[in-house]
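With one protein chain withheld, the remaining protein chains of the complex are depicted in position.
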Amino acid sequence: MTSQPLSLLTQDGTYQSQMALPLDPGSIDCAQLLRDMIMTRRVDSEAIALQRQGELGLWPSLLGQEAAQVGAAASLFPRDVVFPTYREHGVAWCRGVDPVNLLGLFRGTTMGGWDPTENNFNLYTLVIGAQTLHAVGYAMGIVRDGDVGTGDPERDRAVLVFLGDGALSEGETNEAFVWAAAQNLPVVFFCQNNQWAISAPYSVQSRVAVAQRAQGFGFKGIRVDGNDVLACLSATREAMAAARSGNGPTLIEAFTYRRNPHTTSDDDGRYRSGAENDVWESLDPIERLKNYLVGSNKIDQDFLSKVGAEEQELAEKLRAGCRALPNPAPDHPFRNTYAEMPKELEDQMIEHLSFVETGA
Amino acid sequence: MTSQPLSLLTQDGTYQSQMALPLDPGSIDCAQLLRDMIMTRRVDSEAIALQRQGELGLWPSLLGQEAAQVGAAASLFPRDVVFPTYREHGVAWCRGVDPVNLLGLFRGTTMGGWDPTENNFNLYTLVIGAQTLHAVGYAMGIVRDGDVGTGDPERDRAVLVFLGDGALSEGETNEAFVWAAAQNLPVVFFCQNNQWAISAPYSVQSRVAVAQRAQGFGFKGIRVDGNDVLACLSATREAMAAARSGNGPTLIEAFTYRRNPHTTSDDDGRYRSGAENDVWESLDPIERLKNYLVGSNKIDQDFLSKVGAEEQELAEKLRAGCRALPNPAPDHPFRNTYAEMPKELEDQMIEHLSFVETGA
Amino acid sequence: MTAQPSTMPIAHALNAGLRDAMESDDKVMLLGEDIGQLGGVFRVTDGLQKGFGDLRVVDAPLGEAGIVGSAIGLAMAGYRPVCEIQFDGFVFPAMNQITTQLAKYRHRSDGKISLPVVIRIPVGGGIGAIEHHSESPEAYFAHTAGLKVVTPSSPQEAYDMIRAAVRCDDPVIFLEPKRNYWLKGEVDLSRIPGPLEKASIVRPGEDLTLVAYGALLPVARKVADVCAEEGRNVEVIDLRSLSPIDDETILRSVERTGRLVVAHEASRSVGLGSEIASRVQDAIFHSLEAPVIRVTGYDTPYPASRLEEEWLPGLDRILDAIDRSFSY
Partner (left out) sequence: MTAQPSTMPIAHALNAGLRDAMESDDKVMLLGEDIGQLGGVFRVTDGLQKGFGDLRVVDAPLGEAGIVGSAIGLAMAGYRPVCEIQFDGFVFPAMNQITTQLAKYRHRSDGKISLPVVIRIPVGGGIGAIEHHSESPEAYFAHTAGLKVVTPSSPQEAYDMIRAAVRCDDPVIFLEPKRNYWLKGEVDLSRIPGPLEKASIVRPGEDLTLVAYGALLPVARKVADVCAEEGRNVEVIDLRSLSPIDDETILRSVERTGRLVVAHEASRSVGLGSEIASRVQDAIFHSLEAPVIRVTGYDTPYPASRLEEEWLPGLDRILDAIDRSFSY
């Protein structure tokens, strides 16, 4: 019942075209994709290191999912809008969110960390599935703005929402599918099936592929190799183009693997063997793209050295930036609960600030 | 994308066998089905009359859905368990629930009205979709009792849960699909697609048939003519047999029509035309079965007279029974909130009863 | 729109308020089950889809999480959605979106993002309804920081408050006392709505303060009438805003009267009455001549409708509480 995920690149870097994944690789800045994937991985590994040093409370690693995220993100126009889960550091990177700002949530200095409107990249959502409905609502807004199906490439836009395989089981996610389908909304659901929801293997959620879910709601589902950045890019580009032009939603399943524990707090030795991990390490998405680019002489050692230097710079910026993230002011929660602070809350704030001041 | 609902009987009463709907009509007591449908309709029309007379606050009519309900119910063994919505008066009838007891909820004398364990027929559920999860849980219990797939016809059992087309949009219903599929539970979802959820036509919920939803979750969906009692019986019997023998869930869509307003409080003239109703009146499920039975000489006038007399008796019983339904005692809510009444609640009860006594 | 005050029931006043809001801001839109051609089961949105089209008045799929969740997304996209939850008992599937998303988003975004979403809910009992159609869920919302919770008690308040709620940049839970939908009153359609969060003294008095809201306001007025005959001047306060609570108005009143009774339909424990009692005894301990007394629904599920008349806090139970207050 479950078909093989579609791919364009073999692990050794051979490009094989696919009817279902239209792409002209010559038109793609593949080196940029590689750079984004490398930088993304560095953000991730630096954050893990910062967590180990006690600078972050927790970090959800994306190791192994770089192709899925960078591929999906590469399909976006600036005016498209993204709703992430808590693991889309690669998408954030591609959208231009300062990676230092990704750390605040996990350092405990903020609940958000960036202005969602600045890069059309919304805040991380920790409640599984909740963001799928926000994406649907935003897409309804796009329809009402008349920014769909106009044929004007400067105007049409769509929403890309990320979710995990576990999120497929939440009622809210399925309601999002209902709304998107019934109203033919410009929204693309991008599910990274990394095969685990913390300790639950995908079999706890379902016996059929993620992509198949869409059929039940009457829209298109497509299953791609999530470790193949070109496959992810092609599928998402097609889906976003369809959404922008008024042809409704798509569910993309990027079949991949969460190579690290769920978060730095998780102990995955309790529920899975390293052997599985070895297999997926051998399917590393960065190596795959590198093999392709080196094999076809699209990049050289110079390029890789330059990216290596950039990485280094980024790492230093992250470390310094993390430590420099300002603690929130004690009045922060009070000032940001309502547009205007109610009297009783102001009293509470005054009481609180007096405690804080007296060091009590 | 949406296939024609499968049927066995044409409106003029011709039987046409169907690969997908195995049935030996000779083995079925069709006269009994007809009787149940007629009696069910009478329960309904009497309840409507009682509502008009002010004896009931409200009544959700099943007019037009008798075949779906009686057909589904006829597939059940006594040990199977039913979870209804609020409209399954026909199923209740077939399960042996005293129809007078259906009235209490709508008269305001109870929130329930019968003992769910007596006929393995659970209480009506008004919160759309909520009962689908109870059905799933009950089916998990059956699995844990070891009462599935034993091959012992006295032992294997399954759950039949009813839902409407509108309920397909609730998150909880979809979670029920997730659980039923992933755990391969002995539960059959029977959806009466009567094409309306109050004023919302089915197109508000979905652009594809109800039955197709199941595919997305990886189990079987089947679409039958809901006005054809034999088609409904066959599909449900197959599905229940599969469930009992450990082959997991099925979603049955019985495509039919809600010929009355949503409830007696509804004014359907505001949102639909009578023309649609006329079409569906001409597809009346009772007439259809009658045509078949009379045409094939399986019943005669005698039979119909006898049922007519039974109907009359039932009507009188309902009218008298409704008026005789006891008002709940004023201490009812207090006594039934907890197994043991907490002290503070007892104080509230005493306070309350003193008000009631002094007529205040 | 006319400048002449006209007489209309609460349901029509809400309809007029929504219509005004939609006319004056084309980002205002409505979302809910059966709100289009049917006009809602209580007809509050009657004619609005016809007037504003089905992109602005949306018949929603049957899912409350979807209604509130998509309203959040719409608000992020610059709209001001007004959701209708069909009955009080059906708001619970939306609780996750309301509490973990809607209420917290301003805080999460460090104040950068407002979610001007209104959630209208017909609430309360007394209409002979079946289960889940007579609930009073205000305490869940009033406990949730980040939400405003308001309830009108008259056609004028309904008209004013719904317009103010739509204009409010915070999420507003707008509770409509359903048993009084058809209660008529004068409505001045040219009135500029005042602040949402003010309580109002609807009848001044010196001897005891009676705080009520929503459907109990007419009962509270009647209580005051009866007391007046007995020579007791009861000051009746319409709470209007259940979160935030207008402490000032209540405290100044109780400082004068020394006695306070709070009435609501919702269950007693951890309800609005508890909050008001708790605040008042703390703020003006020495001004109280008697304890604050709550007259509320009991701590049971809402009963079968044959019992509701007695179960609901009514004239006699409130009068009894007042007697008890004076017995101190």
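Read from first to last, the chains carry the letters A, B and C; within each, the first residue is number 1.
Everything below uses one rule, namely that contacts are C-beta pairs under 8 Å (C-beta built on N, C-alpha and C of every residue); 3 or more make two chains touch, one makes a residue touch a chain.
For clarity, every value in this text was computed on a predicted model and none was experimentally measured.
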Give the labels of the shown chains that the missing chain contacts, considering the complete complex.
-> A, B, C
Hidden partner chain, touching residue among C:Q86, C:T209 or C:T300 | C:T300
Candidates A:L6, A:L21, A:I128 or A:L293 - the one touching the absent chain = A:I128
The one residue from B:H134, B:R223 or B:R258 touching the chain left out of view is B:H134
Touch with the omitted chain, as defined above, among A:S169, A:Q215 or A:T256 | A:S169
Which subunit B residues would touch the chain omitted from the figure, given the whole complex?
-> 110-112, 115-117, 122-123, 125, 127, 130, 132-145, 171-172, 175-176, 178-179, 182, 332-333, 335-339, 342-345
Considering the entire assembly, which residues of subunit C contact the chain that has been omitted?
-> 89, 92-93, 95-96, 99-100, 103-104, 107-108, 131-132, 139-140, 142-146, 243, 245, 266-267, 269-275, 277-278, 281-283, 285, 288, 290-294, 298-301, 328
Interface with the unshown chain - residue positions in subunit A | 57-58, 104-111, 126-128, 166-172, 197-200, 204-205, 265, 267, 270-271, 327-328, 330, 332-334, 336-337, 344-345, 348-349, 352, 355-356, 360
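The rule we apply is simple: only the chains that are shown with their structure count from here on.
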Which chain's C-alpha centroid is most distant from that of subunit C?
-> A
What whole-number Å value describes the gap between the mean CA coordinates of subunit A and subunit C?
-> 40
For subunit C, residue numbers touching 2 or more other chains are 61, 63, 65-66, 93
Among the residues of subunit B, pick out those that touch two or more other chains and give their numbers.
-> 168-172, 204-205
